[in-house]
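Excerpt of the complex: some chains, original placement.
Labels run A and B following the written order; every chain starts at residue 1.
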Amino acid sequence: MSSFPAAKRCFLCECLSYDEINEETISLEFSWPGPQPRGGQFFMMKAEFGGVFLGRPISTAGWEAPGILRFIIARRGRGSEELMNLRPGNRAELSGPLGNCWADAGAVIPEGPAALISGGVGVAPLACYAPELGKRSYDFYAGFKNRPYGLENVKPRSLVIATEDGSEGLEGRIPDFFSPKGYSIVFSCGPVPMLKTVAAICEESGVPCYISMERHMACGTGACLGCTVKTRTGNRRCCADGPIFNAVEVVW
Amino acid sequence: MNKFPVSRISPALNDPDLSVNIAGIKLRNPVIAASGTFGYGKEYRGLLEIAELGGICTKGLTLAPRPGNEGTRIHETPSGLLNSIGLENPGIEAFIEKELPALRELGPAVIANLSGSSIEEYAKGAALLDSSSIDMIELNISCPNVKAGGMAFGLDPEAAFDVIKPVRRSAPNKPLMVKLSPNAPDLAAVARACVKAGANALSLVNTFKAMAIDIRMRKPVFENISAGLSGPAIRPIALRMVWELCDAVRVPIVGLGGIATAEDALEFLMAGAVAIQVGSATFAHPPAMNEIISGIGDYMRQKGFLELRELDIRKNPGK
């Protein structure tokens, strides 16, 4: 459904920087000669000499300069671990930008303040989107296990941070500190339980809510039909019709 | 002074001819996108040079639209992939109307992968395709992921014969390639039955019946319990089957199963396949098929081969 985003390309890209955010999370920069992604889009990423067979979907977290993309990667299984093992000088194959973008959804929504709500590495696609909001005012709610990250380029009206261990900001989970009242639209990315809660409270308040869904992916392009998201109007492909869906459409 | 006669011949004359004719359909080269891994062609636009391909097999089509399977549909394994898509597709009429025009525009030969759960459904689907602009039918009697039909027709020589015969009659104008299952107890017997029933070519392998268990949930990963294994993991078995089949029947064999590089493709062509398909490898590395096409050409130039059929090591044991 995505008309905005640029054509997709595939390149073997050099890793330019590696930064450890915490034991479970790192950030990587890659050279990227292809089209600039938009906030919410992702790449299929695969280490040049990795052992997993398929690439892994990873959202663009932003860029400091054109031709360079930044990603934030959290340890889950073997695939993410291999990506976390990349160091400057290593290379990875990137295919993208893939999927739709937050702007596709936000564009059709009346003016007014937006709420961006992230959990963990879900911060990446939202932090990437924030600069696109331009003069539109937005609040950013970001939840983490412990130390916050990924918020360098985010300039919200208000920034609400919650950590599970209370080491910074509020102690607890981010949906506990969020109310949709006063927002014209909500964008959210994070773990499924969080998305469900956010979607439910938005639906109650009648505030439009867009969420980025996660599925295991094989092709990332819409070709294999492996990443089905069930919606009220039938099966959708997470990779090509999403990953961003109108929350009220999603059948959990 | 005529010491280097080769330099006087225009390079084009020494260039290998990669084209191949399968049952009357000419492909510019022997590299075909495998069914179910390349959508309806346009999904991968930008990630590889689609116009360069020899052919594209569509996602498996059925007479009526199908929603596909519930639950998990894909699961990665070492150098492979389990899938249980369950033939999700919009139905043949919608395909012809909405997908085929754009697919035709892409350039490669269009091969419609046809499935069904009854002989009637197969035959009606074939009739619809017969009057469309597709180039060839690939009859899928080997899908392990649907409850009725699918692979059942591909396991037994008589069942295969019984479904191919009416399909052959309903689609008199299109070449018919039958896609075999590696799960058949006696593959050569199924293949001979297909040829007897009128198959013009055979493709193999479809996926291997396999499974995975989610140890955290303590249940099979897939709702159907088993699913189909594809990818480089299966290549050595697939190659052995293609090798044996090329000995067992006389129709053209299109080989597939885990092909990811030109070297892999050359193994199948040397085993006697006239063409090859690439499936899961495109997921892992979208430009794989383009690299395979140029790699086959490079190899032939290096060895001085001018035609694809020279690759077959049993028919052309020299060099």
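Simple rule for what comes next: contacts are C-beta pairs under 8 Å (C-beta built on N, C-alpha and C of every residue); 3 or more make two chains touch, one makes a residue touch a chain.
Keep in mind the model is a prediction, meaning the values are calculated, not measured.
Visitor: Shown here is one of each chain; what are the real counts in the full complex?
Guide: For the whole structure file, chain stoichiometry equals A x2, B x2.
By definition in this document, only the chains that are shown with their structure count from here on.
Visitor: Would you mind writing out the residues of chain A in touch with chain B in their complex?
Guide: By the definition above, chain A touches chain B via 7-10, 46, 52-55, 79, 93, 95, 216-228, 234-235, 240.
Visitor: Report the residues of chain B in contact with chain A in the complex, numbered from low to high.
Guide: 36-39, 43-48, 59, 67-68, 72-81, 83, 85, 88, 231-232, 280, 282-287
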